[in-house]
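For this depiction, one protein chain was excluded, whereas all remaining protein chains were kept in their positions.
Labels run A and B following the written order; every chain starts at residue 1.
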Amino acid sequence: MAAHKDNAEILLSLDGVSKGFPGVRALEAVRLTLRAGEVTALIGENGAGKSTLVKILTGLYRPDAGRLTVAGSDVKLEGVRDAARHGIVAIHQETVMFDDLTVAENIFMGHMPKGRGGFVDWPQINQRAARLLAEVDADFSAHARVSTLSVAQKHLVEIARALSQEARIIIMDEPTAALSGHEITDLFKIIARLKAQGRAILFISHKFDEIFAIADSWACLRDGVHVGEGRMGAVTQADLVRLMVGRPVGQMFPQRRSPYGPLVLEAEGLSHPTEFADISFSLHRGEILGFYGLVGAGRSEVMQALFGLTPISAGSIRIDGKPVTIDSAGVAISVGLGFVPEDRQHEGAILALPIYQNVTLAKLQPHTKHGVLSRSSELAASRAITGGLDLRAAGQDQAAGQLSGGNQQKVVIAKWLATNPKILILDEPTKGIDIGAKAAVHEFIRTQAEEGMAVIMVSSEIPEIIGMADRVMVMRAGRIVAEFAAGTATPEKLVAVASQDIEVAA
Amino acid sequence: MSVIVDAPKASPKAKPVWARFMRWETLLALLCVVMMVGNSLLSPYFLDFGNLSDATANFSEQAIIALAMALLIIARDIDLSVASVIAVCSLAMGLLAAQGFGTPVLMVAALALGLACGMFNGWLVTKFALPSIVVTIGTMSLFRGLADIVLGDKALTHYPPLLQAIGQNYVASWLPIPVSFAVFLILALVFAFVLHATPFGRRLYAMGNNPVAARFSGIPVNRIRFILFALTGLMSGLAAILLTGRIGSTRPNIATGWELSVITMAILGGVSISGGSGTIGGVVLAVLLLGFTQFGLSLVNVPEIVINILQGVMLIVAIGVPLLLQRLRGRR
Partner (left out) sequence: MKALGQNVPREAMLAAIIVVLLGLIGLRAPVFLSPGNLLGVLTDTSFLFMLALAQMAVILTRGIDLSVAANLALSGMIVTLADRAHPGLSLPVLFALAALSGLILGAFNGALIAFVEIPPIVVTLGTLSIYRGLIFVIAGGQWLTSNDMSRSFLAFPRDTLLGLPNLLVVALVVSVLFWLLLNHTSFGRNLYAIGGNPVAARYCGISLTRQIFAVYILSGVISGLCGLLWVSRYGIAYSGIAQGYELTVIAACVIGGVSIAGGIGSIVGALLGALFLGIIVNALPVMQVSPFWQVLVSGVIILLAVVLNARSEHRAGRLILKTPAREGTP
């Protein structure tokens, strides 16, 4: 198909692969080629079929049609172990690990070497684990319990795990999602080493700077269909985004149209024994205050404390000038706060409940008459709010779990709009949702701010922070380390203050 | 977490909640009809209003607890200590009766003690963030142990006539149904109202489906769990009053094994053991199905322990067959 000039050995190729589920066409005649010593970036919006493709490559799903060729011969994968036998191993998005087991056990789980009598060969496992860890420059022991490791260290365990299976084809599904700047650099060094050893890597990421930094070639999926492939050198970011979305991305972020109003929230010296300290900031009506920082800088912890979900050990909060003590989410709601959490499936939506019950959940009183819930009142309120957010659903009775990620996020946002908050906190509001829904969420945030709502937006995406926030607070290691007034934040400055060496600060 | 947009949407929870409930209850109602017909064929004495009415006394006490247990399980908790709470409450009544106290005092004492036991469970579960199954295995021994120590191998058998009348009599001569069954029916209406028509009930479903998201939505999850345990304790106290009155005695083995019968009623009624779904209507149907099956078979002299086989089979079949059908249909 796409003829490349180079003649690197083709390790894996997919041709005409299709996969459907009842009512869903996940993949349609998809093709993919992975070459030895190359990183291939797989790009596409959420829901484009990338996860399904990974599951097919690792034997978790069987394709309905199509051919899979590994090292020149046709194969049918019968499961994860079979895929591993063919040299295909995936490293998953959220590191999937056994926290209470040791590093060595995590590396060899599912394929433990056996010694005499079929018993597990512990000496061999520990030896080999130590060797593999050295190979990925790990600074921890094979006997360490995984629960004591950082996210970056867990990634190394996953890579060691792939190496232990002598993987020739390594799939990395958003490997950098939870990593900080220098951790990403370290990871890229290891990827380069894996390339040099002649392995093929399928690299899945939403971050274009990373794709351009590490990948040799790319393949793009849209709505389950292969829409293009080629060498990295021959494309620009704009080309790829256009291909991914299927339409040109115009004005990325909606602009402020009116000045903001009086002070509404003042936080003074908020502290927690172990997670954050001396957090002070203020917020005006109509303002969007951005919180930037690396993952694990303590931003979510501050927001959860602000919302009464974790207790603070010191500090005070004033709303409209009046001191308030927020010791539960119920109190937070009553003083006019709303909170769209980061993890929408676990903290945001109640997946089994219908849309309208999700929307009314945080404030049911307006829908009761003499203590009895009125379905019609709930439905009317929910329809009005979700309609305004352009929610795509079969009906109000549809379970939230049946919606796409972006639409689930709209349901969670609708839940907070229904409480009519003065202040809305959004923690990573566009994480993991597709570009279309992302633009809708940005537009919504801007509109609410224009109408006088005060917004706190926690985000790890620099373009989003710079594009949306009027003012930016930067957190590092549990403290606020910088504040940028409107128009003064640049990507370079943000990254510099957010990732500065911690020892220097301490 | 990752958002798996391309995963098959065939999970049972993804279907409209109402559709599932209706189907489950229809199935239970059909089983009830089959059971009634079957029993009538087995014994000519079965289909007789007086007999059926009398039979309800045998399961109403358990059924009352099952109502509270249903709420508890919907909210993702469980209480295995209910039978032990009955023992403690019944013991307290026996001791007070021996001191010459009248029926009202005994009743208040049983209710208060049941409530206290329930609150103790709720306190342990919420204060220390412990799994309720383990806590209530512990308090099950604790409460039963208290009763054992005080009672030894004796039995308390002197109760005031009014208490026995409550346990044994009809509501009125023109309404010949046992008091305990009438109490159950009234409570079933109250519980159904609370669960299906009030914000409190809605919050239980939310908690059962996703306790974290429920807390993030401002629902006082731990306070509600505490209330549910207290309520279950209170219902156990009420059951103790009715049971002690009916059998007129307190023995060390009173109500042993009831926790499993009560949970069976709730689960057979369609309450999901993993929380988040179930209806009071389903529980009432399951109570009638189990209770009258037992009565019908005892009419033809099937021993209770053998009837238990049938109940076990019913539980597994009722939960298993829909799951099996669903798997066969959704097989990829």
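Methods note: contacts are C-beta pairs under 8 Å (C-beta built on N, C-alpha and C of every residue); 3 or more make two chains touch, one makes a residue touch a chain.
What you see is a predicted model; the values in this text were computed from it and never measured.
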item	value
Residue of A:G79, A:G181 or A:P491 touching the missing chain in the full complex	A:G79
Touching the absent chain when the full complex is considered, from B:A98, B:V300 or B:L324	B:L324
Omitted-chain contact residue, chosen from A:D186, A:D223, A:E275 or A:D343	A:E275
Which of A:H111, A:R318, A:R383 or A:K493 contacts the chain that the document leaves out	A:H111
Interface with the unshown chain - residue positions in subunit B	80, 124, 128-131, 133-135, 137-146, 148-149, 151-153, 256-257, 260, 263-264, 267, 273-274, 303, 305-309, 311-313, 315-316, 319-320, 323-324, 327
Absent chain, residues of subunit A that touch it	58, 60, 79-81, 84, 90, 92, 96-102, 104-105, 109-112, 114, 118-120, 122, 126, 143, 145, 269, 271-278, 296-298, 301, 312-314, 477-479, 502, 506
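The rule is short, and it goes like this: only the chains that are shown with their structure count from here on.
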item	value
Between subunit B and subunit A, distance of the C-alpha-averaged centres to the nearest whole Å	43
Subunit B-touching residues of subunit A, taken from the complex the two chains share	21-24, 26, 46-47, 49, 51-52, 93-94, 174, 224, 307, 309, 328-330, 332-333, 339, 341, 343-354, 357, 361-365, 368, 371-373, 397-399, 401-402, 404-405, 408, 415, 432-433
Of all residues in subunit B, those that touch subunit A in their complex	1-11, 13-18, 197-199, 202-203, 205-206, 209-210, 212-220, 276-277, 330, 332
